[in-house]
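The other protein chains are all here in position, but one chain of the complex has been omitted.
Up next, chain A:
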Amino acid sequence: MAERVFITGVGMITAIGDDVAGNLHSLRSQHSGLGYTEYIDTIYRQVLPVAEVKHPSESLFALAGVPVKDGYTRTTLLGLIAMQEALQNAGIEGVQSAPTGFINASTVGGMCDTEKVYFDIIDPGKNGTFLQYIDTLDCADCTQRIADIVGFSEHIATISTACSSSANALMFGARMIRQGMLPRMVCGGTEALTRFTLNGFNSLKNVDKQFCRPFDQQRTGLNLGEGAAYLVLESESFAKANNSRILAELSGYCNTNEAFHPTSPSPDGDGAYEAMKTALAMSGRSLEQVEYINVHGTATLNNDVSEGKALERLFGDKVPLFSSTKPFTGHTLAAAGAIEAIYSILAIQHGLIFPNLNFSEKMEELSITPVTQLLEGYPVNNVISNSFGFGGNNASLVISKYEG
């Protein structure tokens, strides 16, 4: 019997807060992080809303506690800030205190900074400190810079499965624990806004010019966001021996592929259905025991139909309360799974159901609607958190209240 996996520390930074407490405060006060970019050089600056972390990169160095230095991308800095909070929250003074692995997630690595100097990098006539950004072109750069500062040396990996990346990082870390490979893992993802990604999604006509409206009949697309989030996972035996403070249990998870289309989900949500169903079965919880679903809910035309259909197929006429928190944070791509896993823990800890902002009209394809008002004092024991991505990569996590 494989060991249970507990969450013993969380850390994050998003457009709605520089730490977990800041995020919780914004969620409670229904304060969205959507606005217009201060830091990306794009013709869409005043046109396409984004949820940007409200600090220039120079200020992020201070928040991350490292001296200003070339070669540290915004992706790395956001990750480092979230990482340090997660370790502190778990009471870890040095990661060398016990064998600890690090599983990171990223979709475009340091593109946020390399896209600014790329044409200098490929120009033989130009020379300068920008050459220090060459290594930041890939996804491993941010992982290794964070690992080197914090001191991870046991096992490191970076996952990239588009929008489900950090959900898969959590899953991979949990599996390593259950296989007895390491007793403690830190898993999550980091994502900085880039002109590259903004234009990518815009070229797919998937970006809303208004603030995104998940599960609304009038929705026309997503808004991008940025941020980072990490969760400390520990095996049950390690957590008990270490006297760790247990925040929640990662009780189930599933990764499936839809094998339907490179960028679109199947209309009936086959992948979403399978991911949720299998993750819930693994958790040993019944359909009735799920009080809240933090949906992927990107507000693209296809995602919300597909995910909504999957909810109706799985839960019938008893679909639990659900909401998308993307109108708060934007779609943070590789970081989304980990950010929303932390929101799921906050829902359990504080008895909260977060509202799905900007909703006004039920979708004609569905009979269900998301929660639109903040609910406080609502007992939440089990949450499903969904992350679905390009390439048909679907992931669902089940996060449960810790009970002895």
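Following the convention adopted for this analysis, a contact is a pair of C-beta atoms (placed from the backbone, for glycine too) under 8 Å apart; a residue touches a chain by one contact, two chains touch by 3 or more; residues count from 1.
Definition applied: contacts and distances are computed from a predicted model.
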Record-based protein name (UniProt) of the chain missing from this complex, from "Xanthine dehydrogenase YagT iron-sulfur-binding subunit", "Transcriptional regulator", "Sarcosine oxidase subunit delta" or "3-oxoacyl-(Acyl-carrier-protein) synthase": "3-oxoacyl-(Acyl-carrier-protein) synthase"
Identified contact with the non-displayed chain, of A:Thr14, A:Thr75, A:Thr100 or A:Ser160: A:Ser160
Sole residue of A:Val66, A:Ala98 or A:Leu137 that reaches the chain not shown, by the stated touch rule: A:Leu137
Absent-chain contact - pick from A:Pro67, A:Gly125 or A:Pro262: A:Pro262
Residue numbers in chain A that touch the chain omitted from display: 42-44, 106-107, 109, 115, 118-119, 121-122, 124, 131, 134-135, 137-140, 143-144, 147-148, 152-162, 168, 172, 175-176, 179-180, 195-196, 199-200, 202-204, 255-263, 270-271, 274, 389-393
